[in-house]
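Moving on to chain A:
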Amino acid sequence: MKRLSRPGEGEVLLLTANRLLDGRIVWLGEGERWRESIAEAKRFSYEEAGPALERALAAAAQKEVVAIYEVVAHDTQPPEPVTAREVIRAHGPSVHPDFSYDDALARTPAQEKERAQ
Partner candidate 1 sequence: MTQSNSHSVGHYQYEERDRAFLQERINEFEGQVRRRLAGELSEEEFKPFRLMNGVYLQLHAYMLRVAIPYGVLDSRQLHKLADVAAKYDRNYGHFTTRQNIQFNWIALQDMPAILRELAEVDMHAIQTSGNCIRNVTSDEFAGAAKDELMDPRIYAEIVRQWSTLHPEFTFLPRKFKIAISGSPEDRVAARFHDIGLLARPSEHGPLFRLFVGGGLGRTPVVGQELFDSVREEDLIATLEAVLRVYNAFGRRDNLYKARIKILVQTIGLEAFRKAVEEELSRMDCAAYRLTPEHVAQIRARFAVPDLQAPADAASLFEQHKQADPAFARWVASNTHPHHHDSYICAVISLKTPGAIPGDVTAEQMHGLADLSARYAFGEVRVTHLQNLVFGHVRKDQLYDVWQGLQKLDLAAPNVGLISDIVSCPGLDYCNLANARSLPLAQKLGARFGDAALQAEIGALSIHMSGCINACGHHHVGNIGLLGVDKRGAETYQILLGGDGGENAAIGGILGPSFAEDEAVEAVARIVEFYLAQRQKGESFAAMLKRCGLKAFKEVAYETV
Partner candidate 2 sequence: MKLFNLSGRKTLEEASPVAFADWKDAPHGTAISLPQDVEVEDLRSHLNELTLIVLEFPIFRDGRAFTQARSLREYEGYKGEIRASGHLLPDQAIHLKRCGFDSVALPEEANTQDWDEQLSRYQFYYQNTAVSPV
């Protein structure tokens, strides 16, 4: 089994992946469903995360996700990743505030495209 990063004091683990079809970043939420917003990510302790990752890897093909791994985040509301890389994955590229994911929940892909133009 893969060795996981260990969350520190006040930190939790989240599971993340990319959707196979469009590459979109997703977060494992309640009911083992992959969600588009980090706000819907389920929080895991170090002990819970290992088995959860194993289950997610086993189900990756049916759930159509790739590149699953764990992310350390501050246990805030919503959880906020610890590293710069994961902050960018959670919120979108910093050089394009117009592509931010933070209010992406409300938008359809068509609107997404429109916004980009």
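Per the selection procedure, all candidates are chains of the complex that A comes from, given by their letters.
Basically, a residue touches a chain if its C-beta (ideal position, glycine included) is under 8 Å from a C-beta of that chain, and two chains touch if they have at least 3 such contacts; residues count from 1.
It should be emphasised that the depicted structure is a prediction, and the values quoted were computed from it without experimental measurement.
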- Which of 1 or 2 touches chain A - same complex, any copy: 1
- Sites on chain A touched by candidate 1 in the complex: 18, 20-25, 61, 66-67, 82-85, 88-89, 92-96, 99, 113, 116-117
